[in-house]
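Missing here: one protein chain of the complex. Every other protein chain is in place.
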Amino acid sequence: MSDEILSFDEAMAKYDPVLGFEVHVELNTKTKMFDDAPNAFGDEPNTNITPVSLGLPGVLPKVNGTAVESAIKLGLALGCDIAPVSHFARKNYFYPDTPKNFQTSQYDEPIAENGSVDIELEDGTQFTVEIERAHMEEDAGKLSHKGGAGRIQGAEYSLVDYNRSGVPLIEIVTRPIRGAGERAPELAKAYVKAIREIVKNLGISDARMERGNVRCDANVSLSPKGSETLGTRTETKNVNSMRAVERAVRYEICRHAAVLDAGEQIVQETRHWHEDTRETTSGRPKSDADDYRYFPEPDLVPVVTNAEWIERLRAELPEPPAERRRRLQADWGYSDEEFRDVVNAGVMTEIEETIAAGASASVARKWWMGEISRLAKVREIDPGDLGASPETVVELDGLIQEGKINDKIARQVLEHVVDGEGTPGEVVEKRGLAVVSDEGELSSAVDDALASMPDVAEKIRGGKVQAAGAVVGQVMKATRGQADAARVRELILEKLGVEG
Amino acid sequence: MTAITRDQVAHLAALAHIEMDETELESMSSELDGIVGAVQSVSAAPIDDVPPTSHPLPLSNAFREDVVGETLTNDEALNNAPDAEDGQFKVPAILDED
């Protein structure tokens, strides 16, 4: 069977996609789910571990109370019912990144069930995704494959780092999502974005996809157009950016359609997304090895909730994102279109913080939607991850207001700031990027320019004030853009005795 | 009574990651058959409408404060490892070559 794919339009003409997502969110607790090793990213391998994280003989797990509260908060934010009694269970399977060769998870009694998330697509279309459950579990360690191409296939051996083993996870599982039609890939992206926004807003996860804080497994199946019959589904793993989720879903839809069109069967299997080739490849088929033999974790006792506890946590919940958006748009006075652009660019929180740091709503928007977004796009990262802080924007704007730099220089300063050269003030200082404000120097530059273009000077004297632009250009060129253009224009007119 | 077959034992041994040769598979299936015969009366007990018990005591909510404790050093972690490299546990290839 080939990996031929059908075009998306052809696929959509014949089939209705049904989606489903399992999103894993790593919590930002200080310690792991079941032991007091640090939950930290990027440390030396096998240093954030205790005997418990290594699953040494004799150890016992102990639940992180903060992680449970995070799970309840997330459940509440997703509109779920919080279980009065919920149990941990063991999911048994052998894999070297799993120290006990079982994952402690939840099975038939998860902490939260039956919720929904309202999703807004980029054009403002609303969609409701139903949540089946959210449950607590632990992350696995990290494998790196050596030899071959560093991939699991063909590797000579692998190294295991258990720092991540036991990091608290919440897995959010949707019910099957039907009716998205051709918007399915877009919906996939918007769903992950919404979950990311919710957990970030709750403060329970750093939600950095590039670090694997939010990971998505996307289930795709196709039904013949108009039919209720569910097709065989595949589960695509390792989809770790919002863009990738959209692409992977689109790819799988096209691939399924081609397989079905050829009269063949979809194999129920796990597939892996490859960002480089933008394809999925076959993982292992579902088999007997998926008999996980779940049973109640005997080393842990149930989590029992009560109304008082749940209501206390509910009271701690921040404003829900949708309400917050309505409030912010009204406060900032942005048009619907402007605000949607801001939301889609993912810079709403940044703008909010920039305004809080002292910038006006329009200045904040100008920067975050303008130069910062442009630079982020060039560098293929999210604007929020570029390294421009609200304080950077406020300081840049202040420098412009004071006349120390102009817009053009400010854009250069920003680039140096995000490259880590310091604050805007420091960059201006170090690189000598300030506007030339020495009147003597400016004056002689204007004299030189006028002398070099006598015919233009004559035109201006004759009343064609707009011709001054050419002289300004000449002066700016001579000062390598560091002159204040408005002041240069004033000087030209002054020298030629013309009213501006 | 369901007899435990050699193939069933082979499947269970694969799930449990225990290599077994033919002799072992045969002897294990007859032993297991005897044991299962002795224990399967549980399903004949009067258990309709009886809730399951997984913990001997009705304890709940045993939580830990989210405070970092003592960790193992990298040396302590790898001290008992059958094989290690660069501060990590070294394991043979995960997949077969093909």
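Think of it as A and B in the order they're written, each chain with its own count starting at 1.
Please note the rule applied: contacts are C-beta pairs under 8 Å (C-beta built on N, C-alpha and C of every residue); 3 or more make two chains touch, one makes a residue touch a chain.
One rule holds in what follows: contacts and distances are computed from a predicted model.
One chain of the complex is hidden; its UniProt record names it "Glutamyl-tRNA(Gln) amidotransferase subunit A", one of "MBL fold metallo-hydrolase", "Lactate utilization protein C", "Glutathione import ATP-binding protein GsiA" or "Glutamyl-tRNA(Gln) amidotransferase subunit A". Of the candidate positions A:73, A:90 or A:215, contact with the hidden chain is made by A:90. Considering A:99, A:321 or A:346, the position touching the chain not shown turns out to be A:99 (whole complex). Residues of chain A that touch the chain left out of view are 51, 54-63, 90, 92, 94, 96, 99-102, 158, 160, 291, 293-295, 298-301. Residue positions on chain B in contact with the hidden chain: 4, 8-9, 12-13, 15-20, 28, 31-32, 34-36, 38-47, 50-57, 59, 62, 64, 72, 76, 79-83, 89, 91-97, in rising order.
In the analysis below, only the chains that are shown with their structure count from here on.
Of all residues in chain B, those touching chain A in their complex are 11, 14-15, 17, 54-55, 59-74, 77-78, 85-95, 97. Interface residues of chain A, counted against chain B in their complex, comprise 29-31, 35-38, 44-51, 54, 62-68, 85, 87, 94, 96, 101, 143-145, 152-162, 288-289, 291, 293, 295-296, 298, 300-304.
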